[in-house]
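One chain of protein is taken out of this complex; the other chains stay put.
Letters are used for the chains, namely A and B, taken in the order the chains are written, and counting of residues starts over at 1 for each.
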Amino acid sequence: MSANEDRQRAASTRTAWLLSAPALVVLILAASGPLLIVLVYSFLSPGDYTGVQRPFTLEAWQSILFTRDIFDGTLQLADAHLSIFWRSVKLSLLTTAITFAVGFPTAWFIATRPAKSRALWLFLITIPFWTNLLIRTVAINEVIRNEGVINTLLIRAGLIDQPLRIIYTDTAVLIGMAYVYLPLMVLPLFAAIDRFDMKLLEAGYDLYASRLQVLRRVILPLVKPGIVAGSILVFIPSLGAYVTPRVLGGGKNMMIGNFIELQFGQGRNWPLGAALSMTLLVIVTVALLVYVRAANRDRSHG
Amino acid sequence: MAERAFSATRLPGFATVAIVVFLALYAPIITLVVFSFNDANSVAVWGGLSWRWYQVAWENTLVKEAAVRSLIIATSAALIATTVATMAALGTTRRAAFRGQTAIYVIINQPLMVPEIVTAVALLIFFAWIKVATGYQGLGYLIAAHSAFCIPFAYLPIRARLEGMDLSLETAAADLYATPWQAFRRVTLPLLAPGIIAGAMLAFVISLDDVVITEFVKSGGQDTLPTYMLGQIRRAVTPDVNAISTALLALTVILLTAFFLLTRKRD
Partner (left out) sequence: MPNADLYDHGRAAGGWLVNKDVAVEVRNAVKAFGQGDSAVRALDDVSVDIRKGEFFTLLGPSGCGKTTLLRLIAGFETPTSGEILLDGKDITQDPPNRRPVNTVFQSYALFPHLTVAQNIGFGLEMQGRPKAEIAAVTANMLALVQLGPMAQRKTSQLSGGQQQRVALARALAPQPKVLLLDEPLSALDLKLRKEMQIELKRLQLETGITFVFVTHDQEEALTMSDRIGVMSAGKLQQIGTPREIYTSPLNRFVAAFIGETNFLSGKVEPGGVRLPSGDLVEASGTEGRSGQVTLAVRPEQVRLTRAGEPGALAATIANWVYFGTDTHCHVTLSDGTQVVARLQNPASGESGLERGKPVALRFAPGAAQVLGD
């Protein structure tokens, strides 16, 4: 390495940083940096009205899982909090499962269309993907609420007298989340299936495999990276969902996202809200790391 | 079932599921669009075709102001995000690996990974400080927040375009006496243009659609169309929400179609 080449390399690195700097400044000021403040807030005590005050304490972190008894001051598991966590995780897992169950055949269908119409089918999946999440939630709301399309049609047909009560239940939130996050499952699955060499199917059938065996022994193992990617892409936003549970779940069927908001609003417990936010961030980061590791492992296997 | 020719790629039931999925995906959206043209006062009854709710929405100053605010924020955020993302893409692609490259990637893509609600409360706290310190209450906070989370959406198509570009073209320009700046202006930038436009459009759509971060960052009286709608739904669903949704939807579909055609045209 000559001094000249070292100089060039250093210049290239400097250019890279200089060009990236404006983007980094915007992101650090208006996205990444404030996360640190949240971390600090999670170790403070709630303010008298809003905000926070000293002293530093672990109270907020403790109160994620425990409540202090008003009378004797002993710690008890916070049932209300636990039920919100449980609902968030359960609904997110179910959303992931449902979107995979219907998303895989859909992705397969798109990937096996002739090249010309494939782009169109893919576009049809992409439109909802980019459409405002609130609009899609409103659309589902129109369909399932008490005076919505389904109930109106069923009552008009004389099948039921009272509207089916779907809205403001966990089921409504589940339907809504599966609906809004489905494209996030289909797109990575499609990408994986699109890379899949269809000749392998012929090889499988040639070697006496049944359709089910081909699906289980050939297709699924090879599109696994897509399955993992799709599952993560659905699970992470489901866990942090705010709009869909708020519109379809009503006030009672909260998920973590709504619970966090509550602490910054009526709850007036900013430290708890901050601690909950950090918890959510940690869970999401762990899920992403699992995904990255799985993706790297698959890549190294060929 | 009539006997079918063997097809290795056909899996039984898959096509049926797929068709049902497409129907289920579009039925609610189509319902929403159709009912936005409903003349009846209730969202449940069909009272004939009319523009009534579009008129109602249009005459509502709150809606009009929210629409203008949405467009101002989305345009500013798209411009800022695309500019800084283009520079970052030029900085981080097509050069030898360097120290801190991964850190730059992580920060740029961070908005895609951190749950929106977490960023939203973080900005709520941070901007509250600044509001107290400076007394400034304007749209700047929303524009800054939107610019930040739009950056990865602008960055990705620009970077993809850059990586697909033949490095030898700029080498050829240098060989033909172009200075680095001339090579950038005459070769790199024209070839990169479709990626930049695509990135700007995605950023615009993403900003226009945002609910959560806007809801937490906005000061009083700074509703955008989505946060206005969210507030309306909380009270009661009125048909003018359908009209606003349909208008936003139309804008998104137009931009997406343009994006689709733009990215497909590349050779």
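The working rule: a contact is a pair of C-beta atoms (placed from the backbone, for glycine too) under 8 Å apart; a residue touches a chain by one contact, two chains touch by 3 or more.
This one's a predicted model, so the numbers in the text were calculated from it and none came from an experiment.
**Q** Among the options A:Glu5, A:Asp79 or A:Asp161, which residue touches the chain absent from this view?
**A** A:Glu5
**Q** Given the contact definition stated above, which residue among B:Val187, B:Leu225 or B:Ala243 touches the chain not shown here?
**A** Here the residue in touch with the unshown chain is B:Val187.
**Q** Can you name the residues of chain A that touch the chain not displayed here?
**A** Looking at chain A, the ones touching the missing chain are residues 1-2, 4-5, 8.
**Q** Taking the full complex into account, what residues of chain B touch the chain not shown?
**A** Interface with the chain not displayed, on the chain B side: 166, 168-169, 171-180, 182-183, 186-187, 190-191, 267.
The working rule: only the chains that are shown with their structure count from here on.
**Q** Which residues, counting only chain A, touch chain B once they are in their complex?
**A** Spelled out, the residues of chain A in touch with chain B are 9, 12-13, 15-20, 22-24, 26-35, 37-38, 41, 51, 102-103, 105-106, 108-110, 112, 119, 123-128, 130-136, 138-143, 145, 147-149, 152, 179, 182, 198, 201-202, 205, 211, 215, 236-237, 239-240, 242-243, 246-247, 256-257, 260-261, 264, 270, 273-274, 277-278, 280-281, 284-285, 288.
**Q** Could you pull out which chain B residues touch chain A in their complex?
**A** 8-15, 17-22, 24-29, 31-32, 35, 42-45, 80-81, 83-85, 87-88, 90-92, 95-96, 98-101, 104, 107-108, 110-111, 113-126, 128, 144-145, 147-149, 151, 155, 202, 205, 208-209, 211-212, 216, 226, 229-230, 233-234, 237, 241-242, 245, 248-249, 252-253, 256, 260, 264
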